[in-house]
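One structure is given below, represented as structure tokens, and several questions about it will come after.
Note that this complex is displayed minus one protein chain, with the remaining chains in position.
In order of appearance the chains are A, B and C, and numbering begins at 1 in each one.
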Amino acid sequence: MLARLLNKDGTLNIKPKGISIFKQKDFHYSIVTTNWLNFFLVITGFFFVINVLFTIVYLLLGSNEIAGIIHDDKVGYFWEVFFFSAQTITTVAYGRISPVGVAASSVAAIESMMGLILFAFATGLTYSRFSRPKTKINYSKIMLVGPYQNGLALMVRVVNYKKNQLVDLSAEIILTVNILVDGKRTRFFYDLPLEQQGMGMMMMSWTIVHKISDESPLNGLTQEDLEDSDAEILVIIKGSDDILLQNVFSRTSFRASKLVWNAQFINIDEFDEVGNLQIDISKMSDYIIIPSK
Amino acid sequence: MLARLLNKDGTLNIKPKGISIFKQKDFHYSIVTTNWLNFFLVITGFFFVINVLFTIVYLLLGSNEIAGIIHDDKVGYFWEVFFFSAQTITTVAYGRISPVGVAASSVAAIESMMGLILFAFATGLTYSRFSRPKTKINYSKIMLVGPYQNGLALMVRVVNYKKNQLVDLSAEIILTVNILVDGKRTRFFYDLPLEQQGMGMMMMSWTIVHKISDESPLNGLTQEDLEDSDAEILVIIKGSDDILLQNVFSRTSFRASKLVWNAQFINIDEFDEVGNLQIDISKMSDYIIIPSK
Amino acid sequence: MLARLLNKDGTLNIKPKGISIFKQKDFHYSIVTTNWLNFFLVITGFFFVINVLFTIVYLLLGSNEIAGIIHDDKVGYFWEVFFFSAQTITTVAYGRISPVGVAASSVAAIESMMGLILFAFATGLTYSRFSRPKTKINYSKIMLVGPYQNGLALMVRVVNYKKNQLVDLSAEIILTVNILVDGKRTRFFYDLPLEQQGMGMMMMSWTIVHKISDESPLNGLTQEDLEDSDAEILVIIKGSDDILLQNVFSRTSFRASKLVWNAQFINIDEFDEVGNLQIDISKMSDYIIIPSK
Partner (left out) sequence: MLARLLNKDGTLNIKPKGISIFKQKDFHYSIVTTNWLNFFLVITGFFFVINVLFTIVYLLLGSNEIAGIIHDDKVGYFWEVFFFSAQTITTVAYGRISPVGVAASSVAAIESMMGLILFAFATGLTYSRFSRPKTKINYSKIMLVGPYQNGLALMVRVVNYKKNQLVDLSAEIILTVNILVDGKRTRFFYDLPLEQQGMGMMMMSWTIVHKISDESPLNGLTQEDLEDSDAEILVIIKGSDDILLQNVFSRTSFRASKLVWNAQFINIDEFDEVGNLQIDISKMSDYIIIPSK
């Protein structure tokens, strides 16, 4: 069996080959997607290194350039200069220690300028991490093939239970199969047209439906056919978060083994005693088997 | 009577069930949508707590680590350290009090770094709240069903009287009804096709029109039919603010009781004495009854 | 003659009526669109007022709360406190003057916190003004009606000579006329379909063409007809700046008097001696009259 093309979380499971690992890297991407611990270690480490470099410069300039140092032993002197540097880069500058010579003053001016820009830059990175959209679309665990308008349809249910509304949505379902062509496994992609390709606003849940018409690539295929060809069904959703005004891109994929035949999603709408509509998220993947005629 | 699906202000009136309340929360969403008083209390409270935590650390390090303290009674000492901490986190650092030991200097360096990033972060939040688009689309209080091109049409009037122009607009009108299916109330949604689905620029007012053709889901329905099925008509508008370059998403809904039959919006265009077009916003919901033939 | 609906620069010339002037205001819009002098006066004035307010608070707290003041006459004392406040709000805090009491220290902590957030906020406003897209689309001074593919067409030429490329473009041309209906001048809008509604990238110049087919609202109309009905032709262009990744919305309008009949834009493409294509921007509005058959 072949590996899946798209992981459950929507990341691509295809590896590039014949290209340097360095060209694949993108610093902006890495810093935005790494975990928070790594992120803070990188940021802190970076400032520590800059700080040490400036400390070395001040040490080389000599003690006449800096006023206010009270520890005259070697270690104490080092720490005084180190923290003078730290207080300069953060611009906190208590002022007990200050540069007096032209050389140290120049270096300190440069360090404080760098500090201002680098800290604002670090903040920009932090904020852009923070404001990245969190996953808001939840997919049913399975895909169904079941009765629909005197025929069959492929169905998947998606739900957003966050308060941020998803608006201006559109979906795409793609069937991909691997078939032997001249003895070599070759990928084919088929776009499966949807009954409703988009919607202005998601009413918390959405059942995306591909009607298996005579023209559908799925027409006449069985579970065995799909498994034999390592079929994978990709679901791609695009929308906007109406509060944070961000685009939302979401993807997942279902392997043939996640298909349930002759089934229908159960209705998860409920009206409470005062007539409010409630949607039971915990049952979003629940279905009933419909005996085929 | 069932509750409405969409509130007048466009927020969804559907509640999720079977899902932890914590999973429904989104910190970014909450901080952006709460009122300004809450927002400032949260921000101030946060900095206060951080400040107190650092104060405790300095107190634990002992008085030898910090120079310049002039109050030697316990309470006075506490406050001196507390404000030293506050002056460090804001990097204001007057310098009367300053760290001398390696430990306090290290803690102060960390505190000032944190301060720089946290304040910039708080500013990012403040600015993203400030720059969120304010509601710019006003809807008529009622929807009309009235004569249109030898037939009938459903109409709603929208107006934007702000100086920011709305451009690249598109609208969607959705009829939703609740019908008994196997004894259970079930929601159905129908997209009502519009005479003009979009426009490049809004000329201050726009009457959105769905022609009730033979294929229209509204064709043949009466006020009683709509009320019996708890009908609700959703209006969804998407556009861009051409000055702030933000997307604008606006929604509202009308219950059946807000429909006026055999009516037409009055013309709110007026030309003043020098030929300037004026639009009388105060009459945007005014209509006249057209005697049916 | 009626006034135009859209000014040459694309701003709307329609006035709202019956709505409070305050509701028409939008602070974000005003601060972003006012001129730079006003902007800096507002910002500076704002900080000055805040500074004075805090100065008053420090004065009320009394001179025991602040250490380091060397001027003891009334005026000198005022200025010392005033600049202490200024140095606190900017966090520059030289440290000669510093708060000693709990009250003044608390106020100073609040002032420096406010300063940090307000200055970053002011910077956000400054930057969002700076990064707003400058007009990049230039329109020909006139619109032509001239021969096109065995018929007639309405044509306007647009040019972008900035280095930022315009991509993902789409255009819309709307004819608006005022016609007497029941004795009252009423606006009508007609969308004029274009030969090429959009383009992936603008090759510096673009002639937007509406073919006057039999179905065109312009079909059979003369210059007199258009002038009598105060006709105005709106041109709306949407695109993206491929460097600054901003949407670009541009609009203008032509009154009937700006129409030139039986004319064609001259070709402004030129190839220099080495085969480079040059576009003569200075001739973008030039045309030749084609004798009608």
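The rule we apply is simple: contacts are C-beta pairs under 8 Å (C-beta built on N, C-alpha and C of every residue); 3 or more make two chains touch, one makes a residue touch a chain.
Please read all numbers here as calculations on a predicted model, not as lab measurements.
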item: Contacting the left-out chain in the complete assembly, out of A:41, A:60 or A:113; value: A:113
item: Touching residue (missing chain; options C:52, C:181 or C:201); value: C:201
item: Absent-chain contact - pick from C:24, C:63, C:106 or C:126; value: C:126
item: Missing-partner contacts on chain A, residue numbers; value: 1-3, 5, 11-19, 23-26, 28-29, 32-33, 67-68, 88, 91, 93-95, 97-100, 102, 105-106, 108-109, 112-113, 115-117, 120-121, 124, 128, 132-133, 172, 174, 184-187, 189, 234, 236, 238, 246-247, 249, 251
item: Hidden partner chain, residues of chain C it touches; value: 44, 47, 70, 79, 83, 86-87, 90-96, 119-120, 122-123, 126-127, 130-131, 134, 161-165, 167-168, 200-201, 203-204, 240, 242-245, 267, 269-271, 274-283
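As a convention for this text, only the chains that are shown with their structure count from here on.
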item: Rotation in the CA alignment of chain B with chain C, degrees, nearest 5; value: 90
item: Chain whose averaged C-alpha position falls nearest the assembly-wide average; value: B
item: Approximate Å spacing (C-alpha centroids) for the pair chain B, chain C; value: 24
item: Centre distance in Å when chain A and chain C are each reduced to the mean of their C-alpha atoms; value: 34
item: Chain A: positions in contact with at least two other chains; value: 91, 94-95
